[in-house]
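Handing you this structure, nothing more for now.
Complex shown without one protein chain; remaining protein chains in place.
Each chain gets a letter, A, B and C, in the order it is written, and its residues are counted from 1.
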């Protein structure tokens, strides 16, 4: 979600759903604490920089998620709530037009003040008030709090993707933390999973939390097809490159080819030529050789589509993905922890992989979709143009945050997310 | 078609389909002659200019459509064919990567040579050879010729939209030709047309000509809805504007609002403030007062979506449009002639209107779609990202060129086409 | 003069000065006719195009010079004068803020109307009125008329430099007219001309016409130096290139190096690689091999300065140039005709060469300079920042238009003029 989650969210009832205010207190503390834990290895300087307009500084993520609770929960709910600093509404509003004007997104990196320490105090101030609210708030606010926590989890993922980008732009290539990866292994051979044709139900059912864009539940008519049991691997992608993948326009969408030429794409983002003629890859753990068994990541939709064209296959639609996942399993374990690069392919359930997967589907409203009234209605709906849907989760998605109906979305040119793809074909 | 036409086109069998080589000779002469008739009112200077990268000079349209026949029919079909000028392959290739390098699109307006007269000779040279070919060519080439004629008809429409844009940018506002329009009338009240839910067949069936993006025929599952019996009128659009339509972000998609602010949109394209505080509109017949009964035209997808949000309705999907049209009628008469502005609403069949209509559907391949092999496969498929589908036809669409399954497409920001919209709502 | 000449111009008294109204009639007819003769080989299409913002269409030059007489002579002088078309004041004002708003410079190439024929009628209309005025006008208007004729001569030169640029951008490389040039000859060895130190008088003296930026006459103190007896030749420039001239930053000004890298300069403008590994050059007569004896032309100030640094010399200041020219001769013969490329070096007087010569001097006002009051004061003075002075004349400067004190000026990055340079060094 370059832009993101939303409203109308009924209270949740599944494993992730707090069964009581008591559970919610735990969950609030856990999610908020997870953000701080992710930021902890980063210095004040690291938390301040912004490496491109689409990325945000770490401390901005920490403050914006806090502003979300302050604006949508504390201020409406508690008459006696005193905002920590009234200027923060301008600084830390991301894109909510209904809330008022805001600091320009590309200029977030010049905000040396408030300091990192001040942001920590801001978080503590809001947390104290929130813990009080959770104990007393009406149920409708619990829904909003759950939304706020899911929103914060989305920013946890962005925090990592954004600092990865920032470190990439630093010639000395800092490392966020070390993590071993086997660079010799090969991915297991891809197998096809069948998806029968007919009417499939799509969308989130039940009262567990979901974003508004996952609803209403509706039915779609699909043709029979089959889908790969895992995303495309680095090793497979190297074969595409070796066959002229980046030099042959016949594989590419027109916009994609134009961008690849203009930006001189020669490989996935974060790859750089190695001295031996091969490639090395920048990771949150530093620069290292490629790992052929990893899913290829940090590719745009254009690259995914070009690979599919080259292979004689195609990408699955988001509906096919959802249908196949329902049939063949997936769903990450809540015990999973955030990793800094995708795990090697093989071993996990077919739809429980470590990269977001581009689908053939444009990001559009489901039949009958209506955004919530007011600012919170801006969460998802207003981004429904010129973006493609990604399904699944990635290695930096917080545990428990994903589900079968989850719709992530980015412009087709985006590459700084952990984005890969898998193949499909008609039967 | 931001850019286009296409392949796999079987020979045609309906009213528009030449029944024989003899018919094809007539049709070839008619279409080619129509292009020349459209260009005839334009001076050599008029035919040379290019007012923006997305538009092309008149003489370029005349040459490019000729190059299409030369490249895809004459050269493969006739060993003894001598190209009129071997440099034209570079100058007049639009976007076919497989054919070779080409002149930069934004620089078409600096090609003072070849002259307008030279282009006329080029057309005559190719026409002579084509008439010979039609008499002798194998059937597969007749398919390509039919594609070439449909391609040329698309460029006839572009020729008019592009010269309209060029004249708009000239402060003395030249007129292409005069044409009366009633500026006092009001559009009849819009009525709703029902579309029952269930499985609908989508796509072009039969052996009449169609573009490859209209196939394969497939089935979609639709929910019951109803659709307006005509596009939104200028008069209705003025009410949206009077209610702050261009000042209230809550109606707009995020990308649309950003563009509207950056470009300072205050009204549809080609509207300019009148001295009396109202608006005047630039047309191919000069500048004149608004005609409230006309369909609103020259709006982007963003404006169409904002109007729909304001009205509490939505746009129809392309499938709903196709289904409703099949049910409620449409299809322009072959006797229709090209007009320079949309006819007032009322009187025509519900789906036989004078503006292209934005739909809620992104331009994507139909299930099972595969582009043709080779250059001709670039006609449509490679544009299937970041564009929205428009259905219907416009006042400048050549008679006989449209049909129920026709898919036009442009980026959501495009405004220089005769683009309007109609409303729909769920039942 | 990217922008140009001006006012306060006293009536002239030298060979170029009309001695009487009768002479002025002749001169008016001659200058106006020369413009038409230069435009005659160009088609309506050629006269309409604009290949970059700094260049203007031929027909715009023809109209703007006419507008100059209409605005600054006919309208103030003749109460009964009826402008040919009142909209032309907007279309053909170049940069005179005091006269009112104007059409954007980069958009001159989209003005297909008024047509080339209409511009011819405009010129005839103004010429008829001007001939009447010349017979009756007070002396002060004769001064303005003389200014208008010098202004038109400047645009004659621009007309040729601009169409050269336009044809360069056309892949089929049209030719304006043929003209032979010896491509084997070598330039004679450069000799040094001494300029003694001390006080030199600078600026235009006498009552012949000059532009206001050539005055007041004033004195400058110069150090002894010596100056080349001719500009740098193509052959000499090739040695600079062979020695890594375009790859070695140590020769370059910082801005120049940045631009050379950004624009990938590898040779003077209009040079293109030949199949034999050498270079060919685009000229108004078509593309041909280099002529080593020609002065190098179409180089920026940055390239001139880099060459000088490489050679261990420097460029002369404009004062040194003027002093040396006074001492060593120059002054083109009035019988000279406009050529389309520079004559080979050798044979002409030292300061009577066929390229404008960059000097070390920024374009600044002479001590005591004050611009004229009103619009005509905008002719020269407002351009006195960020431009460098060029001295001399070029092969496309109209005969009789140049003089020892003439100050041409362009930004240091400009390359589309016939601009070369010569060396100097301190003694």
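By definition in this document, a contact is a pair of C-beta atoms (placed from the backbone, for glycine too) under 8 Å apart; a residue touches a chain by one contact, two chains touch by 3 or more.
This is a predicted model, so every value here is computed, not measured.
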item	value
Which displayed chains the unshown chain touches	A, C
Which of C:75, C:287, C:311 or C:364 contacts the chain that the document leaves out	C:364
Contacting the left-out chain in the complete assembly, out of A:24, A:73 or A:116	A:116
Touch with the omitted chain, as defined above, among A:30, A:44, A:178 or A:199	A:44
Touching residues (missing chain, whole complex) on chain C	3, 95, 97-98, 199, 218-221, 223, 249-250, 252-257, 301-302, 305, 360-362, 364-365, 367-368, 377-378, 382-386, 388, 411-412, 426
Positions on chain A contacted by the hidden chain, ascending	43-51, 87, 90-91, 103, 107, 109-116, 166, 169-172, 174
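Operating definition for what follows: only the chains that are shown with their structure count from here on.
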item	value
Target chain C, source chain A, minimum contact steps	2
Shared interface numbering between chain C and chain B [over half = same, under half = different]	same
Rotation, 0 to 180 degrees and nearest 5, that superposes chain A on copy chain B via CA atoms	180
Centroid spacing, where centroids are CA-atom means, of chain A and chain C in whole angstrom	59
Chain centre separation (chain B, chain C; CA means) in Å	47
